[in-house]
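Excluded from the complex is one protein chain; the other protein chains are retained at their positions.
So, chain A:
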Amino acid sequence: MTAPPAVRGVRAAARIAAVPDGRGGTALPLLAGDGPLALRRTRSAPGWARVTVVGAMCAPLGGDRLALDAEVAAGARLLVGSAAATVALPGADGARATYDTNLTVGRNAELHWEPEPLIAAAGSDLAVTTRIRLTAGARLVLREIQVLGRAGEAPGHLTSRLTATLDGQPLLEQELALGPGEPGWDGPAVLGGRRAVGQLLLVAPEFIDAPPNVTRLSADRGDGVALVTPLAGPAVLVTALAADGLTVRHLLDRARPPLPGAA
């Protein structure tokens, strides 16, 4: 007698490559969606290419292994967003899902990576890894918003590792481990009872000589706070905490320092 094969999650790897088109614009020689990660080229400002990640099915479910890679060659300019929030849901067997994003940004290239929020639904277990490799002279705007549980729901379990290197040297290493089972995550040192957290990472060579000041903002309404911190390298991290994802997004928009030298 043969046991039925174990239920395996979806494995998908989508890829984007952006290069200068030689006429002052940006071409996309590679735009390859896969499984639940469908990619669409959408309208953009002159000089830029814009890609929207369209969730073609509900993902990630427990056990899924998703990967999204983007390479922005020297001199190219790429903007990536998503059509809707990503909702992590529990799988049939309680397995962890993974979502890996690998971003490479070349010299004088610019990448804006601003997906819609990630929501960790009750019972879900997702490990997000974002690796960013920058070459000196690269510019980056990266936004992440994470929400623990849908409205009125218990939080899922979410770990999110963010690694950025500049010419191979570490620029930012952060990991948030949130949700049931993580010691102290909800307490007065980590989220303090808030259910949404967001980060905005900005990188530009000009930040080395002209870093923005440390700034703290409170939400216009409701409970929420944002902090602008210049990093040790040419980068700025904005962190926002609030009761919900929308407030986090507004805080990040308000706190966002301009990217110097941006086109």
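Here is the rule we go by: a residue touches a chain if its C-beta (ideal position, glycine included) is under 8 Å from a C-beta of that chain, and two chains touch if they have at least 3 such contacts; residues count from 1.
By definition in this document, contacts and distances are computed from a predicted model.
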{"item": "Chain not present in the shown complex, as UniProt names it (candidates \"ATP synthase subunit b\", \"Urease accessory protein UreF\", \"TonB-dependent Receptor Plug Domain\" or \"NADH-quinone oxidoreductase subunit J\")", "value": "\"Urease accessory protein UreF\""}
{"item": "Absent-chain contact - pick from A:L31, A:A67, A:A122 or A:L231", "value": "A:L231"}
{"item": "Residue in contact with the excluded chain [from A:G184, A:G222 or A:G261]", "value": "A:G184"}
{"item": "Footprint left on chain A by the chain that the document does not show", "value": "161, 163, 169-177, 182-192, 197, 214, 216, 225, 227, 229-233, 237, 239, 241"}
